[in-house]
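Since the structure comes first, as structure tokens, the remarks are kept for the end.
A single protein chain has been omitted from the complex, and every remaining protein chain is retained in its original position.
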Amino acid sequence: MSSDAAGMRVTVWGENAHEQRDESVRAIYPDGMHETIARGLRAHLHPTAVVRTATLDQPSCGLDAATLEETDVLTWWGHIAHDRVDDAVVDAVCERVHRGMGLVVLHSGHWSKVFKKLMGTSCNLRWRSAEDRETVWTVDPAHPIAEGVPDGFVIESQEMYGEFFDIPRPDELVFISSFSGGEVFRSGSCFHRGYGRIFYFSPGDQEFPVYHHAVVQRVIANGVLWARRDSGVRASRYELERKDLGWLDAAGGQP
Amino acid sequence: MSSDAAGMRVTVWGENAHEQRDESVRAIYPDGMHETIARGLRAHLHPTAVVRTATLDQPSCGLDAATLEETDVLTWWGHIAHDRVDDAVVDAVCERVHRGMGLVVLHSGHWSKVFKKLMGTSCNLRWRSAEDRETVWTVDPAHPIAEGVPDGFVIESQEMYGEFFDIPRPDELVFISSFSGGEVFRSGSCFHRGYGRIFYFSPGDQEFPVYHHAVVQRVIANGVLWARRDSGVRASRYELERKDLGWLDAAGGQP
Amino acid sequence: MSSDAAGMRVTVWGENAHEQRDESVRAIYPDGMHETIARGLRAHLHPTAVVRTATLDQPSCGLDAATLEETDVLTWWGHIAHDRVDDAVVDAVCERVHRGMGLVVLHSGHWSKVFKKLMGTSCNLRWRSAEDRETVWTVDPAHPIAEGVPDGFVIESQEMYGEFFDIPRPDELVFISSFSGGEVFRSGSCFHRGYGRIFYFSPGDQEFPVYHHAVVQRVIANGVLWARRDSGVRASRYELERKDLGWLDAAGGQP
Partner (left out) sequence: MSSDAAGMRVTVWGENAHEQRDESVRAIYPDGMHETIARGLRAHLHPTAVVRTATLDQPSCGLDAATLEETDVLTWWGHIAHDRVDDAVVDAVCERVHRGMGLVVLHSGHWSKVFKKLMGTSCNLRWRSAEDRETVWTVDPAHPIAEGVPDGFVIESQEMYGEFFDIPRPDELVFISSFSGGEVFRSGSCFHRGYGRIFYFSPGDQEFPVYHHAVVQRVIANGVLWARRDSGVRASRYELERKDLGWLDAAGGQP
């Protein structure tokens, strides 16, 4: 458990749609994928960290203003209901990321409105759901998200996500995966947007028990720790500002 | 003149609003800023390159489908009329960048709908219009856009753009500027989006004769050359694709 | 004070040559620059962190094997005696960085054997010692090293370091400075080498009281915190390894 996480407030957002519809998914995640993800985080973070869940079927898609204001890091899993997330919620989440909230986007969250808006790209990729074997490799062992993670690890059964993955060049590339069909994927990548940090991690799917995998849980916890700002989320986002000559001195040399 | 530009088709887009309204701007740019920028490009590119202009007051904001389809690289200058650019035009420009069209965004174009959508950030900054002296420094002399550009050069009178500039971390940072007030700015930066390349260059303003500056013209020409794909703009953008196991072999090993 | 620093072992290495020779330097740093830097770190790090100093005039240049083995993060300041650092010490420091020791290189340390070897470039720059005013700007406010640091801050009297600074493109660029003469400098930049993290910070000089500056002390402390691996320095560096087919499974799926 990390002392960095003392007092941290994490919200695990889950679409919670497959779980209502597909017996196969309920068999793997009887309490919902969000609960499994949340449980993994609670095991890795500090006892004083608070990990709650929120789901699409709740009022304001589970992310009303009060909930967002109490969230230091948000994790996001969605798949078949991206379009049902209100644009106002999308805007509020992006605005809070710009103010410094950490965001961890998981698997099919690559196609969420939130992620596509923050990336500025299509976030398209190649895919196949056919029980591929995925091997995840650490390519930046000096990165905080790689702490305690082996050089490589296997996920026996998994959906394939393959390149080209249409994202901006990652600020930091931590993991690359291969699949049974020979495909590769930049599976762990970091981005900065405004005052906020974003980690995308592709392993994880509703049809496979990936979120029960011990190393996957560790990586997600590391991502949450990395994405959190020690100095907290700012009260307002950065704005366009006119500054007269001499403003810096007028501000005592420290704006 | 560069042989790389043979047959290249460039469209210089200008908002052309200050020129209609402000005598001070007409005095510096009697034919419009777009014409000055286009003239600079014609002087640097290959004789067979075609440099045309397009302006906001034309039908489809000057960028109908046919014009876009005939454009290898688009340059963009806007300032007071960003909101008057139709969203459909914004979408078409971004879609064509994703397919491989080069985009060179100039100065106040940092706040255009097109640039903000492609960046995924606010693109806010600090600014002052008070005849600052700007010094532009090359920080990546190995970059193609720095070819033939001095280590540093002075623009005697200029609007100040200062950090924090809220953009994603540039894929490649080529120039950094300082100003009379001590501010700094990442003034030349490169981004990849899909199959397209984007160069942002901040020097240039309607109230100062910056686009008549010989080195500024050279940098913009270098940016246009860098942003152009030799293999042309693709017919369609990259899409989400399901790929069955064995698809790569079925495609003869080269999808 | 940061809980991240609990139990951290920092060694502040100082050349300690100007202090023996120049009255002007002793007037500013009566106990040596290394002591001032160490004091600043002690004020910012956790009470259980141990901050010691080491100097060139000590046996093994102050960095014998035992000292290095007990160092999680090393800070480096040198100027007129780079050549007097034994190559064996240089190799040992670089090898430990590759194994995960953090390294914070300060000011004229840009020309140390250690930094040049880790960068693979000349690390040359432009300079002037003429009481310039330096303004340091944060260009990546989401970076851990920028936590609690203002958007910009002034150092009233300082040596000028100007671009082009011949380093590899930084993995992460946190600060950019401007000077009275209009020069700019990438003053805070991050690199990964093997399992180790390196932070270079240029403010600081023997003729100016820069290491007494509160914000400078905060940045250096942030750099030390960022450079430290939670999982510690590894016992051995990464080696070239032959791996037969199936090695990953033989290793239980986690090498």
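So that you can tell them apart, the chains are marked A, B and C in the order they are listed, and the count of residues begins at 1 in each.
In this section, contacts are C-beta pairs under 8 Å (C-beta built on N, C-alpha and C of every residue); 3 or more make two chains touch, one makes a residue touch a chain.
These figures come from a predicted structure and were not determined experimentally.
Contact with the chain not shown here comes from a single listed residue; of A:V85, A:I145, A:I176 or A:L248, that residue is A:I176. Touch with the chain omitted from the figure is made, among C:V104, C:L118 or C:I176, by C:L118. Only one of the listed residues, A:R52, A:H79 or A:R133, touches the absent chain: A:R133. Across the entire complex, the residue among A:D22, A:D64, A:D151 or A:E241 in touch with the chain not shown is A:D151. The residue touching the chain not shown here, chosen from A:W13, A:F165, A:Y211 or A:W226, is A:F165. As for the chain not pictured, it touches chain B at residues 2-4, 6, 100, 135, 140-144, 147-148, 150-154, 171-172, 192-197, 215, 229-231, 238, 248-249, 253-255.
Although one chain is not displayed, chain C still touches it through residues 98, 111, 117-122, 124-128, 130, 132, 160, 162, 164, 166, 168-169, 171, 180-183, 191-194, 237-248.
On the side of chain A, touch with the chain left out of the figure occurs at residues 133, 135, 137-141, 151-152, 154, 162-165, 169, 172-173, 176-179, 182-184, 186.
In the analysis below, only the chains that are shown with their structure count from here on.
Simply put, chain B must spin 180° to overlay its Cα atoms on chain C, rounded in steps of 5. If each chain is reduced to the centroid of its CA atoms, chain A and chain C end up 31 Å from each other. Chain geometry summary: the mean Cα position of chain B and that of chain C are 37 Å apart.
For chain B, the set of residues that touch two or more other chains comprises 162, 164, 169, 182-183.
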